[in-house]
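Here's the structure we're looking at; comments come further down.
With one protein chain held back, the other chains of the complex are shown just where they sit.
Naming follows writing order (A and B), and every chain is counted from residue 1.
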Amino acid sequence: MKPCAFSYVKASSLDNLLAILSDNSDAKILAGGQSLVPMMNMRLARPEMLIDINDVTELRFITEEQDHIRVGALTRYNEIIESDLIKAKIPLLSDVTEYIGYIAIRNRGTIGGSLVHNDPSAEIGVALVCLGAEVVLVNSDAEERVVPLDQFFITTYLTDIAPDEILREIRIPIPAAHSGHAFKEVSRRVGDFAMANAAALMQVGTGGEITSLSFSFGGIGDVPMQIDLNALVDNGPLVEEKLDQAVTKVLREIDPESDNVASGDYKKQLAGVLLKQVVSEAYDRATNS
Amino acid sequence: MPEKPKESAKQHPKKRRSKFDFARPRKEIRKEKKRMNVTGEYILECSKERTWRALNDPQVLSRCTPGFQSMNVVAPDHYEGVVKVGIGSISGTYKGEMKLSDKVDQEKYTIIGEGAGPIGIMNVTGNIELQELDALTTIVYSFEARIGGAVKGLAQRGLIPIAKYLIKQFFGSLAEELAAEKIENRSAHIPETST
Partner (left out) sequence: MNVEANADKIEVTVSVNGETYRRTIEPRMLLADFLRIELGLTGTHIGCEHGKCGACTILFDGEPIRSCLMFAAQIDGHELTTIEGLAESPEQLHPVQQAFIDNHALQCGFCTPGLIMTSHAFLEENDNPSEAEIRRALSGNICRCTGYTNIVKAVSDAAQR
C-alpha cells in the first residue's frame, strides 16, 4: 500500500525543529525512516505531518566527555560502526550495531530513531541498557530532561517521550579498562528481527572473580530488560556450575510472550542458552584483556 | 484460481489438518483473525461492594478508559463509544460497542466487545471476577481477543504488551477514582463535635 497523505516540512536546525514542534505536537519526526516508513506504507501509522530532521546536523555527533560518550540522536548506524572512538572505548556498541538489519538500513537508520521506536529486541536498546545509558530529551521550550534508558522504555513501542519533545542525545558511560563484553543474537536470517538476543559487560579481578556484571536481554520482555546476575559477582572464578545455577534462576523469573517471530517456550530456551554463551564469552574477553 | 481441497480434507473442509497446511486458499488465511489472550489481576484498596458498583457504572467506566472520546448508553449494560488510542506512532480512532452479561451480583460478569478502526477490527470476550480479602479487592480479568486487519501482521509483537499496558492504565484510573470517592465520602461525614 502507499502511505496516507501528510504535510511535510524540513527542519533546518535544532531551534527550527523545536519551533515547528511547538506548533505541531501531533507531528511525527522523520529521521532514518527505516522503522516509521514501513509502518506508514502499511497504513498502520498515519501521521498528519512529518518533520524531516535529516538536515539538523547538530544532532549528528559522537564526542567524548570525561567519563561518558555523547552520541547525537541522528547519528546513523554506519557512522557508529565506523567510529574509531566507539570501537576503542565502547566496543560493545560497535559490535552490536553490525547486527542491525542490512547495509542499506544501516546507512539511514539512526540510534535515536531506534530508541524512540522501542522494538523489544532492538539491538541498540539491548546494548545501551546493558551499558547503563541515559537519554537527553528536550522540549519545544528548550527544557532538558535526562532519563535513564530503562525508565525511558515503558512498554513495546511506547517510551516516555512527550509529544512536544525530541530525543537529542544519548549518554553512554565509558566501561572501565579491561572490561569484557559480548553480544549474541538468534534470528532466522541475518538482519531479521531477533528472536532473542543478549548483551553482557563485566570486569574481572586479578583472582579471576567477577567484580561487576551487567546483563540484558532483548526479545524476552516487552522491552530490552536488565537481568540481575549478582549471584555471580564476587563469588570466585566463573565455573560452569555457578553459571548453570544462574541460568536456572533466571529461567524461573522470565516469562516471554509468544509472537510472530518465536513461541514463548522457544524464547525461554534461547534465553538460557544465550545467557550462558554471552556471559562466558564476556568472561573470556575480560580475563584475556 | 481457488485451490481444490485435497482428498483427505474433503470430509472436514474447514478443519485445518496441520500448521503447515499450505493448501488453504489465501483469502481464507487473510480473513482469519489472530487470537490473543490477556489475563491478569489487579488489587484495589477498596471494598468489593464499591468496586462492583464502579465497574457497573457507565460514567466511571468511561472516565477510566484510556483515550475515551464519547459514549452513549444503548440499553442497560450495552454501551457504544468512540476511543482514540495512540501507542508510539500507531494511533487510531475506534468505534466500538460493549455488552455486560452473565452478571453474578457482587461477583463477576462477562464482557463482549467489538471495535473497529482504521488499522483493524477486534472482537473481545472477557471475564471479570472480584475476590475480597480484608479490605482489598482483587479483580481477576481474562480476555480473549480476536484481531483482524492490518494490525494483525506488523504490530503483532506489540499487541499483548500494549493491551496489558492499557488495561493497567484503566485499573490505575479506577483506583484513583475510588480513592478520590473515599476521601469525598469521608469529608462529607465529618462528625460534628458536640458542644
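Criterion: contacts are C-beta pairs under 8 Å (C-beta built on N, C-alpha and C of every residue); 3 or more make two chains touch, one makes a residue touch a chain.
Because the structure is predicted, anything quoted here is derived from the model rather than measured.
**Student:** Looking at the whole complex, which visible chains does the left-out chain touch?
**Tutor:** Within the full complex, the chain left out of view touches A.
**Student:** Just name the one of A:107, A:211 or A:226 that touches the chain not displayed here.
**Tutor:** Among A:107, A:211 or A:226, only A:107 touches the chain that is not shown.
**Student:** To test your reading of the contact rule: which positions on subunit A touch the chain that is missing from view?
**Tutor:** With respect to the unshown chain, the touching residues of subunit A are 1-10, 12, 16, 19-20, 23-24, 30, 33-34, 37-38, 41-42, 49-50, 52, 54, 78, 101-105, 107-108, 189-191.
Everything below uses one rule, namely that only the chains that are shown with their structure count from here on.
**Student:** Taking the complex as given, what residues does subunit B use to touch subunit A?
**Tutor:** So the residues of subunit B touching subunit A come out as 87-92, 118-119, 150-151, 153-158, 160-162, 164-165.
**Student:** So in the complex, which bits of subunit A are touching subunit B?
**Tutor:** That would be residues 28, 36, 38-39, 42-47, 116-120, 154-159, 193, 222, 257, 259-261 of subunit A.
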